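Every protein chain of the complex appears in place save one, which is left out.
Letters are used for the chains, namely A, B, C, D and E, taken in the order the chains are written, and counting of residues starts over at 1 for each.
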Amino acid sequence: RYGQAEEEDQVGTATGLAYTSAGGDTLAIEVSIYPGKGKLTLTGKLGDVMKESAQAAFSYIRSRAEELKIDVDFVEKNDIHIHVPEGATPKDGPSAGITMATALVSALTGRPVRKEVGMTGEITLRGRVLPIGGLKEKSLSAHRAGLRKIIIPADNEKDLEDIPESVRTDLEYVPVKHLDEVLEHALMGDNHESK
Amino acid sequence: RYGQAEEEDQVGTATGLAYTSAGGDTLAIEVSIYPGKGKLTLTGKLGDVMKESAQAAFSYIRSRAEELKIDVDFVEKNDIHIHVPEGATPKDGPSAGITMATALVSALTGRPVRKEVGMTGEITLRGRVLPIGGLKEKSLSAHRAGLRKIIIPADNEKDLEDIPESVRTDLEYVPVKHLDEVLEHALMGDNHESK
Amino acid sequence: RYGQAEEEDQVGTATGLAYTSAGGDTLAIEVSIYPGKGKLTLTGKLGDVMKESAQAAFSYIRSRAEELKIDVDFVEKNDIHIHVPEGATPKDGPSAGITMATALVSALTGRPVRKEVGMTGEITLRGRVLPIGGLKEKSLSAHRAGLRKIIIPADNEKDLEDIPESVRTDLEYVPVKHLDEVLEHALMGDNHESK
Amino acid sequence: RYGQAEEEDQVGTATGLAYTSAGGDTLAIEVSIYPGKGKLTLTGKLGDVMKESAQAAFSYIRSRAEELKIDVDFVEKNDIHIHVPEGATPKDGPSAGITMATALVSALTGRPVRKEVGMTGEITLRGRVLPIGGLKEKSLSAHRAGLRKIIIPADNEKDLEDIPESVRTDLEYVPVKHLDEVLEHALMGDNHESK
Amino acid sequence: RYGQAEEEDQVGTATGLAYTSAGGDTLAIEVSIYPGKGKLTLTGKLGDVMKESAQAAFSYIRSRAEELKIDVDFVEKNDIHIHVPEGATPKDGPSAGITMATALVSALTGRPVRKEVGMTGEITLRGRVLPIGGLKEKSLSAHRAGLRKIIIPADNEKDLEDIPESVRTDLEYVPVKHLDEVLEHALMGDNHESK
Partner (left out) sequence: RYGQAEEEDQVGTATGLAYTSAGGDTLAIEVSIYPGKGKLTLTGKLGDVMKESAQAAFSYIRSRAEELKIDVDFVEKNDIHIHVPEGATPKDGPSAGITMATALVSALTGRPVRKEVGMTGEITLRGRVLPIGGLKEKSLSAHRAGLRKIIIPADNEKDLEDIPESVRTDLEYVPVKHLDEVLEHALMGDNHESK
């Protein structure tokens, strides 16, 4: 059922955590790649901040293509589409930054995303992970969805004390400072060769 | 008469189900292809969510071209136009996603759409089918229009109990989780070779 | 005088019928073609629905170029401009669809439009002709302008009973379901070879 | 002084007549051509109707390039700029259509515009000249500016009776139905060869 | 200090005079050129009229490139950026037209602009100089900034009588009708060869 952890490890899909006035929710970030001219398409009723966040994630990846074992020519000869279902629900904010980056790297390298992992954190153009809001509500929704491991910005560690004991002990929290750490925890196996 | 089931199986046209404050209605999704540069045109007074839904459907198909027996070069050397008559009526929402995907695959493969089939469901970038609203009203309009088989999201099966007995027994409901199942039920014959 | 039937059969011009709160009016649709890159320009203070209607007409023609004896290369190497005088008067709605399609086919094939013919009807991407409103007012203005034959959507035949006897007997009504029938009645001679 | 008839016959400049709530005014239409890619630039705080009018004038000329002795390649390899000083004054409406067409043909053929001629009239895509408003006020301003010959739409002849005797006898009115007649009266000499 | 006359003769910078409700001010117009594709960029919080004014200045220069000893190929293979500091102050109106034209010609020919010269005047597409407003306030700010020679439109000569005697005798006014005269007074030396 939608709003649950993925049933299988997936290539090109990562699970984010959203926070609105109505509470927390999980967010599937989907990435699709097909022959094109390097265009980036963003859909899912995304606000400007979330769109800019996707652009930052994509630029970071392009500028670090070699280290990430991504073929630069591949990026220039394909179009990339990032979509966030459910299409009628407005979404915004920078906190899906590392989730979009993870889904992109997964799609571009073929490495599956571990299905039990959720994540939240703003990404910068150098891959730094910045703090986010609503960690408590996001944790509750991650717990409800059956996720096991939650990647969070190191600067949010101080907020863990506000999360109910029962939830905090069920979830494994992984505080990170850089996208490199996110990818290490979220992606399976080593780098396959770039598609 | 318009608002009725198609008189013949058609290539590039599929029947969706819409739901507005004024009740349910059937919706013809038409796809036209002609020599061009891979541009996608969307008309019929469509709202942003419906346009994004069409983009998601198109991207899914492009990323799965090989499995769907569509020639990638063909897509890049043609323009595609999706139009939803009646042109003066505003339309929006993600629930025509699988209908637009079906009409696109039909137009790109030459496989006709079965004329007695209607459908409703949001599509994601990986081809998953997400639940929609207004199934009762949509069913009544499908029944009025003379459709026989209705493809619905598996997550909407629980709403079938709300549909009047007389309508429910006349219509065959097909709950699906993925676009592959939609295409299997909606398209005729095997894949022709791509046009 | 403007607002009158054309004095000669014309290539690239067709006469539509408009209907506003101020009553009916005739509408000259003009098409001009010149060397370019396949761009479509739309002017005459047209609303979005009317512009989308022109796009649908153009896409239908491009997807059916061979049957209509239009050279596909010719379309790609020219720009097409559709203009609707009087330039200061706002115009909208889908009912000029078949008129724009007729003017386009005339311009692209060199076949003149019969000067005594007026027409009204929405066009779909498959060339179907959908019903329109205001047939009574449109008929009165067609009569005033000296037109003789009026092409209407088959679904509007039921509205003929509302038209004053004196006007109805002066005008020949041609109900149609598809653009093929429109072109047969509105264009002169056989297809010349495409320009 | 500005607001006066030109002191010399000019290439690429024609004098139109404008009409606002503040009365009539003369309007210099300037056209400039330089190496480029066939782009049309429109400046001078022009409203949408006036811009569309310029596009119609330009399309008419491009579709009739051969008859007007204009080199089609020349149009595609240059950019064209139409500017209407005074840049801070908003201008709109279709009545400068024939003036813009005249200035364009002058610039593209090198034939000077006769300095004593003013003109007003909407142009259509086939070169027809449609009626305009404010002929009385426009005539007064043309008279004040020292113009001698005024080209008007044939359908405006009936409005000449409203113009004061003293003005009407000083000015020569030339009623026209088609741009061909406008060019004959406004441009000097025969066609030079296209630049 | 900013708001003062330039300390040296500069290439690609000219001093304009602005007039707002807050009084007069001097305005540095800066032009930068670098390898590109002939694009024109306009920044400095400029209003639409001022942007169109820059486009008119640029088109005039392109259409007169040969006479101005500017290499047409050079224009097509570079991008040009016009910026007007201070970037947070909104600016509008056509009166910086001749200043932008002067800075452009200076940048494109390498001829320095005389540092003691300020100027104000609308430019047309043929290089004519049209009258402007606020000459009194502009003169006071030019005087404060230490400028010595002010180029003004010939049609503004009548406004000189309104300027305080003390200012008027300190400044040399140069009334002009055409950009050729502006360039003659504002640019140093002969044309260098185009860069």
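What we mean here is this: a residue touches a chain if its C-beta (ideal position, glycine included) is under 8 Å from a C-beta of that chain, and two chains touch if they have at least 3 such contacts.
The structure displayed is predicted, hence computed values, not measured ones.
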item	value
Touch partners, limited to displayed chains, of the chain removed from view	A, E
Selected from A:29, A:42, A:56 or A:163 as touching the chain missing from the view	A:56
Omitted-chain contact residue, chosen from E:23, E:47 or E:85	E:85
Subunit E residues that touch the omitted chain in the full complex	1-2, 10, 12-13, 28, 30-36, 41, 43-45, 79, 81, 83, 85-88
Hidden partner interface residues of subunit A, rising order	38, 48-49, 52-53, 55-56, 59-60, 62-63, 65, 72, 76, 93-94, 97, 122, 124-126, 128, 130-131, 155
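As a convention for this text, only the chains that are shown with their structure count from here on.
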item	value
Subunit E against subunit D, contact positions shared by both copies (same if over half, else different)	different
Inter-chain centre distance, subunit B versus subunit E - centres from mean C-alpha coordinates, in Å	60
Averaged-CA centre spacing for the pair subunit B and subunit A, given as whole angstrom	30
Overlap residues in subunit C, where contacts from two or more other chains coincide	none
Overall pattern in which the protein chains touch one another (line/ring/star/complete/other)	line
